[in-house]
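I'd like to ask some things about the structure below.
A single protein chain has been omitted from the complex, and every remaining protein chain is retained in its original position.
For reference, chains read A and B in written order, and residue numbers begin at 1 within each chain.
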Amino acid sequence: MTPAPPRPELPEAGEAAPIQPRVRRAWYIACTSAELGQDVLKTEIFAQPIVLFRGGDGAPGALLDRCPHRSVPLSLGRVVDGQLACGYHGWRFEGDGRCAHVPAFLGTPDAPGRRCLAFPTREQQGFVWIWADPGSPPVGEPFFFRLMDDSRYQVITRVLHAEGSVHAVAENALDVPHTAFLHGGLFRVDAARNQIRCVVTRRHDRVECAYIGEPRPEGLVGRILSPSGGVVTHSDRFLLPGIAEVEYQIGDENHILVDAALTPERDHRTRLTAVVAVRTRMPLWLIRPFAEPAALRIFGQDQRVLAAQTDNLRRFGEAGFASTELDALGPHILRLMRQAERGELEDPDAAPYQREFSMRV
Amino acid sequence: MTPAPPRPELPEAGEAAPIQPRVRRAWYIACTSAELGQDVLKTEIFAQPIVLFRGGDGAPGALLDRCPHRSVPLSLGRVVDGQLACGYHGWRFEGDGRCAHVPAFLGTPDAPGRRCLAFPTREQQGFVWIWADPGSPPVGEPFFFRLMDDSRYQVITRVLHAEGSVHAVAENALDVPHTAFLHGGLFRVDAARNQIRCVVTRRHDRVECAYIGEPRPEGLVGRILSPSGGVVTHSDRFLLPGIAEVEYQIGDENHILVDAALTPERDHRTRLTAVVAVRTRMPLWLIRPFAEPAALRIFGQDQRVLAAQTDNLRRFGEAGFASTELDALGPHILRLMRQAERGELEDPDAAPYQREFSMRV
Partner (left out) sequence: MTPAPPRPELPEAGEAAPIQPRVRRAWYIACTSAELGQDVLKTEIFAQPIVLFRGGDGAPGALLDRCPHRSVPLSLGRVVDGQLACGYHGWRFEGDGRCAHVPAFLGTPDAPGRRCLAFPTREQQGFVWIWADPGSPPVGEPFFFRLMDDSRYQVITRVLHAEGSVHAVAENALDVPHTAFLHGGLFRVDAARNQIRCVVTRRHDRVECAYIGEPRPEGLVGRILSPSGGVVTHSDRFLLPGIAEVEYQIGDENHILVDAALTPERDHRTRLTAVVAVRTRMPLWLIRPFAEPAALRIFGQDQRVLAAQTDNLRRFGEAGFASTELDALGPHILRLMRQAERGELEDPDAAPYQREFSMRV
């Protein structure tokens, strides 16, 4: 077999490091409120180890997991009277990083060099959020899950992890074409394709793709949700810094809003906090035994692909994704993240960018 | 104890990286024909992941294991109608790298940016060969095992792996002095040494050492092969880019030709495809039960030494091998590989380099 003259050059193994945008001036979910009890909790954001604990008033504190004294991880310590005590010499810290106590020391404990690096926190709707840039004061408030407290909706929350960047996980979560192939049979089916119109709209802090003329999805999920068929209104959205939102209206009675809040624990490991709000014709207790295993199986397939993709990104770098117009949101998400990383969002009042294309689903 | 003044300087741990020659413009065995069935097969060459599959005509295709779309390994995919389909979005590729199908896409699938990097392939004598430099057209044809199809010979093929470079494995395979020590008792014995003449001949693409006056090897292997003794004609050869050949004629009736085709999967991991052709006084079914376990035991000892040598080469670098004239071929192999790496072989018509020395075996 004589191959065509090769086009891409052979990359040197391990040479090209992937460069993931790091949107640091942003709120990310660190954990659920329930996860943070009276013990310390260890997490990471942008590969920085962070220790969480509840102060005397119950409010969450988030400190870099490093005692300023001898660099020992504070997560080896314990909470004493609402202060975090290092496990080595017992130095104690407030949630704002101030040193409150140095055992055996006759002087004043607090001093500039003896403070911990503290991350601003918020607790709302059952989640603990961290402002990822301790060097800048928080701007704005964390994302609000708009249907979470709406009594007409049933809400399910799940925490998952993927070995992929926020960008890769968001693109995967909001990508339509791969579902027919990777999740073929479970979600959409490969045969009997219909041509639909897709409208991409990008604003300064978000990008959305609306799918027009989409029939009720074939396959298991579609049949359960809407046995009688019906018109589908379907939009996929990304909101800075890391919210992937999928919204389905199927017929009149079925409304599903899936919000995945993505936390960059490392460049290529993402915590995914999924909040699924459902208003449906059928009672949730009837759908859930089918939908939940299917959703977890789908996510398992995605996790495997994302991990393999990450391996190759580490090896070959990220340059050279060969997108088609079907990659409706991925390139826009990357653009928004890079702008946010540099702090150079576009004018909120400018007319949105729009583009249309067709695809077979 | 007062040591003599030290001569070599203490190398800094981890400082010196070994620099293995990489002869890229060359054919290497990727797998046996039997290994490549209807499924995809994953391999590496110079640490580049490569996916192999059979196209519609059954001919082997070899692509860089990276889909140009989203960088996912193609080896997670499957073969559909003689095309390799990526497991993420179902893009399909021919063996020459062209994109043949993009599911849901209304446009033309093939485009320069959507092609895979393809490696030329050959299939001959039951082996699939890859041309390791996809950026240059193949020059010449793969090595031909000259006795493999000769009906007077019985042929055994074995695939083995070693944690060592092509150079280290070739030198080991063609090195006489270590056999007495490392494999002492199994192959040669340490006592009762004879002095023999050795003649090294190097041409532009090969180097050979002929051993003159060698008695029938003592030890197990020799006694089985030629119980009556007899004159031995023994030559060890290296042929670019990575064939290590050992040839023995013992008495009139025994002829053994061992060809080890070496594939650089990584700088320090080599696939060794051994083709052993034997014409012997004794039937092979009688020798094999003794010879095969002995050969595997010998190779196991070599594997252990090669892996330990590789550890030290990684730590200390390769500079400073202290060769004597007994290292008949190793330095020449390195010289040939470096010349081939730079594409600067010596004149094929020049008189060969020759050198003689003596050793006790």
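Keep this in mind: a contact is a pair of C-beta atoms (placed from the backbone, for glycine too) under 8 Å apart; a residue touches a chain by one contact, two chains touch by 3 or more.
Just so we're clear, the structure is a prediction, and the values are computed from it rather than from any experiment.
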item: Candidate in contact with the missing chain, chosen from A:25, A:89 or A:304; value: A:89
item: Touching residues (missing chain, whole complex) on subunit A; value: 46-49, 55, 57, 59-61, 64-66, 68-73, 76, 87-90, 95-98, 102-107, 111-115, 117-121, 133-135
item: Hidden partner chain, residues of subunit B it touches; value: 1-4, 6-10, 13-14, 176-178, 180-182, 190, 193, 195, 304-305, 308-309, 311-313, 315-316, 318, 320-326, 358-361
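Throughout what follows, only the chains that are shown with their structure count from here on.
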item: Superposing rotation of subunit A relative to subunit B, computed on C-alpha atoms, to nearest 5°; value: 120
item: Chain centre separation (subunit A, subunit B; CA means) in Å; value: 47
